[in-house]
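A single protein chain has been removed from this complex, and every other one stays in its place.
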Amino acid sequence: MKKIINDPGTVVLDALRGMALAHPDLLRVREDPAVIVRAEAPVPRKVAIVSGGGSGHEPLHGGFVGHGMLDAACPGAVFTSPTPDQVAAAVSLTDGGVGTLLIVKNYTGDVLNFETAAELAAADGVEVRTVVIGDDVAVRDSLHTAGRRGVGGTVLLEKIVGAAAERGASLETCEELAHRVLDRVRSMGLALTSCTVPHVGEPTFALGEDEMEVGIGIHGEPGRRRVPVGTADDAVRHLLDPILEDMPLGEGDRVLLFTNSTGGTPLIELYVAHGVAERLLAERGVRVERRLVGPYVTSLEMQGMSLTLLKLDDELVELWDAPVSTAALRWGI
Amino acid sequence: MKKIINDPGTVVLDALRGMALAHPDLLRVREDPAVIVRAEAPVPRKVAIVSGGGSGHEPLHGGFVGHGMLDAACPGAVFTSPTPDQVAAAVSLTDGGVGTLLIVKNYTGDVLNFETAAELAAADGVEVRTVVIGDDVAVRDSLHTAGRRGVGGTVLLEKIVGAAAERGASLETCEELAHRVLDRVRSMGLALTSCTVPHVGEPTFALGEDEMEVGIGIHGEPGRRRVPVGTADDAVRHLLDPILEDMPLGEGDRVLLFTNSTGGTPLIELYVAHGVAERLLAERGVRVERRLVGPYVTSLEMQGMSLTLLKLDDELVELWDAPVSTAALRWGI
Amino acid sequence: MGCAEKDVADAVRAAAGVVRRHRDELVNLDRPIGDADHGENLGRGFAAVVAALDAGVPSSPGGVLEVVAKTLISTVGGAAGPLYGTGFLRAARAVGAAEELDAATVAAALRAALDGVVARGGAQLGDKTVVDALAPAVAAAESAAGGGADVAGVLRAAADAAAEGAESTVPLVARKGRASYLGERSAGHLDPGARSASLLLRAFADHAAGSAG
Partner (left out) sequence: MGCAEKDVADAVRAAAGVVRRHRDELVNLDRPIGDADHGENLGRGFAAVVAALDAGVPSSPGGVLEVVAKTLISTVGGAAGPLYGTGFLRAARAVGAAEELDAATVAAALRAALDGVVARGGAQLGDKTVVDALAPAVAAAESAAGGGADVAGVLRAAADAAAEGAESTVPLVARKGRASYLGERSAGHLDPGARSASLLLRAFADHAAGSAG
């Protein structure tokens, strides 16, 4: 295993300390339990937006803590959901008196730990609502299974709901808005290589020299199928087709296109893929009105990419464009 | 070779098209010869700042085109300096009537091609000055060799000189400022893995499972030596020690610390390394006043990192903090 | 054999040792159908449990189980943290203030733990989860206790049934947890959570047998 770390047992804490040093203007880090908190938290009379999940997906979520997005992020161990203590601490550190929205990606561990935390917070008198994101079309949606995973749509939801909260939207409004985003966002990813979890020390999965895994999860969970590595056009179609099957889009529909690197795929390839995706959408008459291109939801050093499409309307565009100032997303401020 | 591309022969052009689609508010792309131009160029009565170099280092340089930084970037083939035609086109597309500063990384190819371009531009009546960056302490500085390579310091120089130009500084002032930055900036990098150039299809170099290359160049040029992969503390010392040997810093010195990923190293590791570097500098009494942490000067998917230190003074801090709006760096605007 | 707080604490320490020794096995079981962390998660949690018990053993068996529960909840994360945490918490409540555990109380504690896991996670028998080890274990424990077995006997019956239950997950298609994303491709693999449940019960049974002998 080749990694720039001191110890697999302390990698998350070491990274958090580095992060705190890197962004003193934006955030503070509490160590035990570990929480990344917006520098000016708690913001009085603002709905607090709290998210979290396993580490190893940076900049998700800590890189989105700041003005116009998250009030706190709870980093679990690598690829492991945070504990209820972390979430409860985040809630109490950011409570502005008008309630807290918990943003949870739909994984059994995340759901259960946030659920416990919500019970603790409610007992402390904070009004807490929870929204669970499941935007990964690689997983068949069903009541009898764990349901769809939360992936790239998380970033868009956090940005949009964060903007609304910053403007003073109520907890109910934030919650409704989150569900509106959920209804309109779909993602799918693929991997060219595995990642190596520090505490494991070996690649999570093995792929042949000419294979890629389509429908990969952000923790290296196997996807829908393995296919030969083809062109960028092929790769983009493998992602776009199932998204559009699940959420048909056509002539005149307005979208935000989020072309995400899972970490190891360099920007030059990501721009190639983004160009292909824009072209394929344009061919269907879909209007790409906003874009996000970069490594925002990563799986350590995994090479691969994901596409996320969010169906836009005027309100969503305005909230997307609203000022944001975080380590990973910053504009208008 | 596992890459999300359509064709090694068109990868740069395909990426440029994707980039143009991704950032319509910031930049435009000219295709033949290839130039990335600031959306509002030419900006009248502003010194134009033009840079460029081989592709494969994204976001360098195209990601720094925009308000407060570059007016144009000339992307060569992967790891190959651009041609004089590209640079000449960039100069003429961005000429605001008060001269152009060419920012060139010190590689024989870059220097020669920009030199030819400068001759062409001068013949066209544009006043052109050239600054050549050599900040890589891995290479012994000597008049009898090609001299030090330009690496991470490039980003800091482009930001600072770009800010001055945006405020209306004259060509002379921009040039002087660039030399002042050059005097005060040093870098060094290491690689854990090789990168694979698309038109080659195989890794540029081979490293043993437990080896890293210290003093690596940004095109995968071999470095000073190979050493066993150790801890993050070891890695950071391998970079920091030679920098501080070349540019001694101590009690009370103010610096900008730039912790850069060469592409494949994920943010979680980069933050670990950044924390280590801040700690080691603090132990010497050096005051880290500004930071930049992320993949800004990459070598395709190479895993590795570099450190850059810039000695700050009040003017440099102010110019660093000045508003910038580009694909890769954005604040204050 | 007595089964006071010290005995329960020792059994938990023994279980922590087993988790440590099987860390890599549990990680590797979690690799093909999960995210390669189950052994790391439980290892971290039980190390913290041992540290908590080192700091002081509560004054009742129920108190020990509660410390285990709360420590697992606050250190494991993932799916296993809340599930095992809830299981131990319900077991602690079932045991109440009893100063020693007898066979019937142990069986009741196991039943409460299972109910807690099901309440929290919503898995049914055959979903390829810890429940597939725990449910048969509880049934076996209850019938052993009903048949007059002692604590060691109850735990042995539970451990034997859990081992068989864990093995039964191999052909199953997962319907809960991370493995469910694989659909049909989850078949052919032992469920890591079922395996860890069976390991824990075996550790308790072995410890009880050792103390009894």
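Per-chain residue numbering starts at 1, and chain names A, B and C are given in the order in which the chains are listed.
Keep in mind that, in the parts below, a contact is a pair of C-beta atoms (placed from the backbone, for glycine too) under 8 Å apart; a residue touches a chain by one contact, two chains touch by 3 or more.
Owing to the predicted nature of the structure, the values given are computational and were not obtained by experimental measurement.
S.K.: Going by the touch rule at the top, give the shown chains the omitted chain contacts.
M.R.: Visible chains that the missing one touches: B.
S.K.: With the full complex in mind, choose from B:P33, B:G96 or B:G230 the residue touching the hidden chain.
M.R.: Of all options in B:P33, B:G96 or B:G230, contact with the hidden chain holds for B:P33.
S.K.: Just to verify: which one of B:M1, B:A39, B:V200 or B:I333 makes contact with the chain not shown?
M.R.: With B:M1, B:A39, B:V200 or B:I333 as choices, the missing chain is touched by B:V200.
S.K.: Among B:Y107, B:F258 or B:Y296, which residue is in contact with the omitted chain in the full complex?
M.R.: Result: among the candidates, B:Y107 touches the missing chain.
S.K.: Among B:T80, B:T100, B:S187 or B:T262, which one is in touch with the chain left out?
M.R.: B:T80
S.K.: What is the set of subunit B residues that contact the non-displayed chain in the whole complex?
M.R.: Missing-chain contacts on subunit B: residues 33, 54, 76-85, 107-109, 112-113, 115-116, 138-140, 144-146, 149, 197, 199-200, 204-205, 217, 219-222.
We adopt the following convention: only the chains that are shown with their structure count from here on.
S.K.: Assign the assembly's chain-to-chain touch graph to one of these shapes: line, ring, star, complete, other.
M.R.: Drawn as a graph, the chains make an open path, so a line.
S.K.: Just to be sure I understand: the centre of a chain is the mean of its C-alpha atoms, right? Then which chain's centre is nearest the mean of all of them?
M.R.: Smallest offset from the overall C-alpha mean is found for A.
S.K.: On a C-alpha centroid basis, what's the spacing between subunit A and subunit C, in Å?
M.R.: Once rounded, the distance between the two centres reads 32 Å.
S.K.: Express in whole angstrom the distance between the two chain centres, defined as the mean CA positions of subunit A and subunit B.
M.R.: The computed centroid separation for subunit A versus subunit B comes out at 29 Å.
S.K.: Show the residues in subunit A shared as contacts by 2 or more other chains, in ascending order.
M.R.: Those would be 78.
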